[in-house]
Every structure is written in C-alpha cells, then in structure tokens.
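Here is the structure we will look at.
Only one protein chain is missing; all other protein chains are in place.
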Amino acid sequence: MPEATLVEAINLALGRAMEEDPDVVVLGEDVGINGGVFRVTAGLQKRFGAERVLDTPLAELLISGLCVGMAAQGLKPVGEIQFMGFIYPCLDQLVNHASRLRNRTQGRLTCPMVLRTPHGAGIRAPEHHSESTEAMLAHIPGLRVVIPSSPARAYGLLLAAIRDPDPVVFLEPTRLYRAAKGEVEDNGESMPLDRAFVMRAGRDITLVSWGAMLKETTAAADTLASDGIAAEVIDLATLKPYDESTLLGSIAKTGRCVIVHEAARTSGFGAEIAADIAERSLPSLLAPVTRVTGYDTVIPMARLEQYYMPSVERIATAARKVCQFS
Amino acid sequence: MPEATLVEAINLALGRAMEEDPDVVVLGEDVGINGGVFRVTAGLQKRFGAERVLDTPLAELLISGLCVGMAAQGLKPVGEIQFMGFIYPCLDQLVNHASRLRNRTQGRLTCPMVLRTPHGAGIRAPEHHSESTEAMLAHIPGLRVVIPSSPARAYGLLLAAIRDPDPVVFLEPTRLYRAAKGEVEDNGESMPLDRAFVMRAGRDITLVSWGAMLKETTAAADTLASDGIAAEVIDLATLKPYDESTLLGSIAKTGRCVIVHEAARTSGFGAEIAADIAERSLPSLLAPVTRVTGYDTVIPMARLEQYYMPSVERIATAARKVCQFS
Amino acid sequence: MASRRVNQDLPVIARFEVRHRNYLAPDGSIARPLPAFTSDAKLLIALYRSMVFVRLFDRKAVALQRTGRLGTYAVSLGQEAVSVGIASAMREEDVLLPSYRDNGALLWRGVKPEEILLFWSGDERGNRFSSGPAHDFPFCVPVGSQAPHAAGVAYALKLRKEPRVAVCLFGDGATSKGDVYEAMNFAGVHKLPAVFIATNNQWAISVPLRLQTACETLAQKAIAAGFAGEQVDGSDVVAMHAATEEAIAAARDGEGPRFIEAVTYRLGDHTTSDDASRYRSVDEVQAHWKEEPIARLRAYLVSRKMWSKADEEQLAAECHERVEQAAERYLATAPRRPETMFDHLYAELPEAYASQRRELAGEHDA
Partner (left out) sequence: MASRRVNQDLPVIARFEVRHRNYLAPDGSIARPLPAFTSDAKLLIALYRSMVFVRLFDRKAVALQRTGRLGTYAVSLGQEAVSVGIASAMREEDVLLPSYRDNGALLWRGVKPEEILLFWSGDERGNRFSSGPAHDFPFCVPVGSQAPHAAGVAYALKLRKEPRVAVCLFGDGATSKGDVYEAMNFAGVHKLPAVFIATNNQWAISVPLRLQTACETLAQKAIAAGFAGEQVDGSDVVAMHAATEEAIAAARDGEGPRFIEAVTYRLGDHTTSDDASRYRSVDEVQAHWKEEPIARLRAYLVSRKMWSKADEEQLAAECHERVEQAAERYLATAPRRPETMFDHLYAELPEAYASQRRELAGEHDA
C-alpha cells in the first residue's frame, strides 16, 4: 500500500469524494490555486474547477453560513477554516443553524456539510494559530465532531464525514499534517463515525486520547511498558457521539484510566469522559480517573508552547501514579 | 430590608455601579429608553444619559468588540446580549481578545468588561431564546463566568463582576427574572467571585447546581427530606473559576453527589465537576457522581421545553438512586 | 454628507446613486405611471385579498396569544405590502429565506395558516410546510443569520445552472449585522441569483433607524457589496411587486444580485411581548397610519371601480372564516410526544443518545 502523510490522505479523500459525487464542493480561504495554506486541497481546483473548489472572501462566518445554505439545497459542502483560532465566528451558524436545521424543520431541510480545520499547537505558528477547543463543539447537539490521528483514519473518517447526512466538524491535527506517515489505500472505503480505535491492548491501565496527543500518549505507553505496565491505548477519533462501549469496556478490564488532551483542562472534553466513567464504571475503578491536559491559561505563543502541551513525561508520571493508587 | 425581583436587583447593582464609577458604561440592544426587553436597565438612560447607557446597532459581535476597546481605554463596559442564543457571534471576541488581552500584552492593556445575558429556558420564549451554553464559556482561560440564583446574589455578584479587573460573563436566569423575589439591600456590597453558596446543609448527599435549576434542586431536596434524606444543596454561582474546596468539602462529608444543570449533558459544565470529584475525591465517594441535565438534543421550543429541563422528580429519583447505591 | 467632505480638489474615480420607486401615493392616487402588470385586475385583487387576509390572520394570532393559546407573536401590521409584494413576484421554484415577520410571504407561498400558528405556539412541526414549497427556509429568528444561507442557496442554484433565485428578507436592524454584509459581498463577487430585501420599518424593537446607521438610505448598503440597490415605498404593494419582479428577473438572467430597501412602518408592537408606547409616540404611529398599504390599494381599486363595498364585506367574511378554521385546526393539533424531540436530531439517532430518548419515553433502560 502506498504511504501518505496526513495532508496527502485528506487530499486523497477530498479528491475521491468529489470524484464520486458531483454535489461535493470545497470552499474556504486559499483552497483554490494555493491548495490551502497546508496544501491539503492542492490540485483539487485544477481537477474539479473553480466552481467546485472555491476561494471565498476572508470571512469565516460566511463560510459556515454558505455551507448551511448549500447543504439545504442538496450540495455537500466541505468548508475549510484556515486555523481553529478562526472558527469562532462560525459558532453562531453551527449552533443555531447547521446542527438544528433538520430538527427545526422536522426533517424537511437537512445539512450534510463538513467543516474542516487544523487543530492544535506544536508547529511554532503565530498567535491564535494553536487552538484546540473541541469541547465547545462537542457540547452542541446535532453536530458530529471527528478528529483523526493517522493518515488512514483521516482518509476513512473524512469520507464518512462527507457522506454523512448531518453536519460534521472535522479537526485535523496540525502537528501531524506532515509528521504522520502511513499506508493509505485510496479505495473509497470509509470508517465508522462512532467507533473508537484500540491502538494497543493492555490490561493495567487505559490511556485515552485523540488527535496529535496520541503521539505522546503512545510514547508514554512505551515508557510504561519498560516499567512493566501494560497500557491499553485508545484513540477516541470521534468525540461526538463518542464510543462509550469501547472505552467503558476497556476500563472494565483495566480499572484505571488516564485521559490526555491538549486543550485547557477546565471544561475540556476530558471532563465528559471522566464524568461518564465516574458515573457508569465506578465499581470497576481501582484509581481516580486522571486528566493530563493543557493548562488553564491562554496557550502561549511558540516559545513556551511545548511546556503547555502534555509531555510524554507528564503522561507517564500520571499513569504511574494511577497505577500505584490503591 | 426591601424586597426585589432578580430584575430589580440587577437594575439596582447597575445603578449603583454607574453612580460610584463614571467609567461604567452600559451598552446593548434596547437597553436605553426601552430599559431592555426584560426591563433590567429600566431608568438607567434617564439617570445617566444616552452616552453612558447606549443603544447599539443590532450586532452582537460589535457589542463584545466595543467592550474590549472601551475596556482597553479604561472604561468599564457592561454589555448586554439580548438572549444567550445570540451570544455566539461574541465568542471570537471573548476567546481571542477579551480573555487574553492582559496576557497578550503582559499586563499592559487590560479588559475589565462584563457581558450580561439572560440564560436558560422555561419562559415559553420563541426559538433560539432558551440557550444555556455556559460550558463553552467556562472552557475559555482568562474569563470568569458567573450565574446568580437569587436577587441578593445577583446584586452582590454583579457588583463584583463590574469591579473585577478582568472580563466576566454574567448569566442571568431568565426564568427567575420575575419569579425570584428576595431581600436586597442596596448597600454597594459585592460578593466574592470565587465562592460557592451552601444553601442548605445536609449529611447524606450533595446536590450541586446553578442558576434557575437551583429551584428544582431545592424542591428535590425538600422531597428527599420527607424521605429522611438530608441533602446538602450548593449553588455554585461562579462557574469559572469554581469553588472546588466548598464542593469537595461537602462531598468529603456526604460521599454522594448529584449535579443538576439545564444544558445538554455532553460536555456540559456538570462534566467538569464530576470529573474533578472523580479525580480528587474518589476515596470518599460512596456512589457514582450522577448528572441530571438537559438532554443531548436541541432544546425544543415552548411546547416541549418542560420535558427537556430536569424536573424535581428526575432530580429526586436520581438522588434516591445515588443514596441507595452501595 | 454630514461630515466635512473629502478634499474636493481630488479627481472623482467612481460615482454611485440610489433611486426611489413609488407608484401609488398614500391616498391611492397615481404618483407615477404604473407598471404594465397593473392592467391585470386579477393580480391586483389577489394582492389586495392577500394583504387583508394577512392582517386578519395577525389579529387572530394576537387574540390567541392574549388568551394564552399561542406564544410570543410578531405582527406585520402596516407591512403587509412588503411580504405580499415580494412573494407574489416569486416563482414557486424560487427559494424564500424569510425573517420572523414575513407571515404574508409564507401564506402567499402556500404555507398553511395553522402551521404558522403551530410554529408560534412553540412547535417545530410548524416548519414542515406540508403544503408550501418544500425548499423554502423556515422563519429565521437570529437576526440576519439567514443571509449567508441565501448566498449559499444561490451559489448552489448557479452551480447547477438552475434558473431559480434566492430571495432573502430581513429588517433594518439586520442591516447592521456583519452576516448580511458578508453574504451580500459574496453574492456580488459571484454574481449570484439572489435578491436581498431589507424591510425598513424604521424600528428594531426600540432602536430607531438613526441609531442603527448613519446612512441616509439603506439602499446604499449594496454599494459596499458591489451591486445596485434601490429604495422602494414598501407600503405600496405595486412598487414592491414591481421592484422584486425586476430584481428577480435580472438575477434569473444571470445579472447578479440586487438589493431592495422597502421603506415602511411597523404600526404594531414589535411582538406581543413588547410595548411600543415605551419608546415612540402615539402621534408618530398615527401619522404612519395614513400611509398604510391596505387602505392605499383599496382606494386605488375603488377609484378604478375594481372593488366595491360588497366585495369588501364578502372578503371580510371569507377571511374570517378561513382564519377561524385555521385556528381550529391549529388548536386541534395533537401535541407531540416528548421523546420526539430526538426524532430529527440526526438522520439516525446515535446509540449514545438513544437511551435518553427511551428515558423520555418512559422506557427505562435495563
């Protein structure tokens, strides 16, 4: 199977989706001739024309609102927001319209759109370019929130997101765009939007994460292995709705859990998972569910960002503590 | 002491703050001669003039952005968003600017603003008028999020919010605007922004809530009392930063906890509290921390809203189940 | 212009103008030569009947609200010519994106009055439009947020080369929202088949136009989007119909978007929750009663012998009957079961939320 980076895998999925369905339209700032600032849409405008691969004016609210209007007319728009720090003007459209158009009209109008955006820090980008506020999105009923952590999952999940009849926010770990490489078969096969991926089986502790933090989480599992601790590593992949049964099943086995995410701790999506575990799995818990997260401060610019993001060491230390708890 | 409704208490606090500090400015849609659609700002324009009590154009992004600019120049703007369903266009300004202006400039420019908005359902208002998305706000580092549940607390907390040197979002339970009555002394005394209120002491279970849901939560505590269950009722009042020590102290005593909020369950602020308890208080927990919340669907319009919001019965049933757990 | 003008020595590189359209004067006399379609008596009478029906429908809705049988309601009293003039100039396949005060447009488009009542009672089923054009958007409550949808719809229509037009309605207050500006600007770039219409009823709840904008016309807002705007007497249904028809025709022919400012007046309260006497004088309202659209068209029709007292009485009776029957059907609508609040959340309810639906249905999970 051919190797692809995350960028290439997403590009393949977009091309495939546009190929097989003339209703798929890609829009956003610089997605055309420039192929996106990360080159994710490279070549698409040439292949599918400027009407279907469309450079919008610089206006994020507009991009999200256009998607709603297009989708209501039966197109399948895939909007791009250049960085997650610029997604906030879309929230009105996501909360008040995209996520509820089907419900508001009792199924008469629907909103099969995807909004893609790079997610997270770690590439020494300028101010406001390092956001990871997936928890806000996960709170919105009617939305789906997806975040792949490998090229293959990016390909399969994006295809699923585009084919899904409801609105999906698709978060792309910026830090993995070029760093993550893996085999991707461009076979048009999608992956389920409600399934977590068990990346590694283990019986002592469950480590759950998503997006770029899977990297440090997996590395922490390696460290733990050398201590004789067998960690099960779960990539949540879809945050909303998330796959409780895989997660709770794992915890039924291990009794211990560390949740890792890059976003600020307070009211981050880790809280939802920890709360769910605490409510449904208390009897099987052998130790407190622990979150290793970004800090409750503004994510610093490039010079300090590495201290903000959970490190392998922080994760491993927390996991050891959880394992020692009795 | 004189009695006041929640509306009147907030009006008193605004009047007091404007009286004592000429930098306080009130702005929003219809806050002038109309006194706000809920009459919260009634009479203020007459007292303080149209320059300090200012009807803005219909533009929520603008209102929040004006507040940032005014605050950076040393004013203390109090912006009003007419309903929480219209706060989303403010998120860009709240996340990217208000909450981080101090940090971005390392203390050179600051943002002492308050953004007030009605919160929650239950008054049979039109579509999009019943939102309670406090969890999104609580995720933003640098912000404070406050929600009173009585006239006295509304008065004291709003004064504190206005005097606070940092941005505060002040959520006002719509359902209590006229329904809540209580003694309010217009003495200019503020209440601390980082303290929860123990509304009722009890040793068997901790019920924690905020805003309008305190009503049903307290009623549930009454029901439980008649079953011989002594519930401790906590009004969190400030969600960000929230008063962990009061809450964890209560749980150390009771070992059982039910969290009640109106917002959708997934990634609601109840998740944060439950996660925190699970992480820090596991050894004292006698039962799973349970959330009684709005459902994970779009809040229905008037005809079904009462089925969406947690009822006294749902709370009491959950609490009984928690108390029976062993 | 209010402020000191830009240095007058400099050369002018672009000029713009705004025109005004009005055919029927407030007293029903002819202000300027009428457009050709006015020779179609059937159409004029249909416009008249429709406006009268809207007014009676509004009145009934308020009565229902006052007696606790309807939620907050937004009347269009005084603005009937806007909704009706616009809707009557659209084809069925065109797409309407209405604001919450455009009952008249929905009714003309074939939405059942009982569905409109159902919506305002707080029931999502009111947006099903079981008999109207299935592609129309429901009332939009977040002011101005429907404008980007209109641009998206129009883009889809253009992409598919369908000869259809998106017609987007909003108020004077909405013109202050960035949403509307961003959408119009985009429509300009792509010459989309879209018509944007601002109903300038002078007020956004209690905020008068002069606090909304320093512009002397709203029509000039289109200049910033790179296309033409015109101002229309929005209490003159002939002018509204003519202006909309021309704009839609141009849009359909691929000439791009148009903007219309419909100048009218909200004679009623903002909604049933509002008390307009708090912020505007009775005199102001009275003065505007002289311009209202129904008496104006009636005066014209009567002067042309196209309408009689008997016609009026018959119409009143007919409208009364239709409204009452609609109200009855509305009141007889069986309530939704609570758990149906999950039924249109997603195409298929994810298992993660299915247990919540079961809880609401009273089925307890094992």
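A few points about this structure:
Going in written order, the chains are labelled A, B and C, and every chain counts its residues from 1.
Criterion: contacts are C-beta pairs under 8 Å (C-beta built on N, C-alpha and C of every residue); 3 or more make two chains touch, one makes a residue touch a chain.
Being a predicted model, the structure only gives us computed values, none of them experimental.
From the options C:18, C:240, C:267 or C:341, the residue with contact to the unseen chain in the full assembly is C:18.
Residue C:230 is the one among C:94, C:230, C:274 or C:339 that touches the chain not shown. Per the touch definition above, the residue from C:92, C:216, C:284 or C:328 contacting the chain not shown is C:216. By the touch definition given at the top, chain B reaches the unshown chain through residues 25, 51-52, 56-57, 59, 61-62, 64-75, 77, 92-93, 96-97, 102-110, 141-142, 164-166, 194, 241-242, 244.
Listed for chain A, the residues touching the missing chain in the whole complex are 29-30, 32-35, 37, 55-59, 61-62, 85-86, 89, 124-129, 265, 295-298, 300-305, 307-308.
In the full complex, chain C touches the omitted chain through residues 1-7, 9-21, 176-179, 181-182, 185-186, 188-189, 191, 210-217, 219-231, 246, 250, 253, 255-258.
One rule holds for everything that comes next: only the chains that are shown with their structure count from here on.
Put simply, the chain closest to the centre of the protein, by Cα centroids, is B. Of all the chains, the one whose CA centre sits at the greatest distance from that of chain B is C.
Here the CA centre of chain B is 36 Å from the CA centre of chain C.
Centre-to-centre, using mean CA coordinates, chain A is 30 Å away from chain B.
Look at where the CA atoms of chain A average out and do the same for chain C: the two points lie 40 Å apart. Residue positions 61, 92, 96, 103-104, 141-142, 241 of chain A each touch two or more of the other chains. Taken residue by residue, chain C touches two or more other chains at 124, 142, 178, 345, 352-353, whereas all remaining positions touch fewer.
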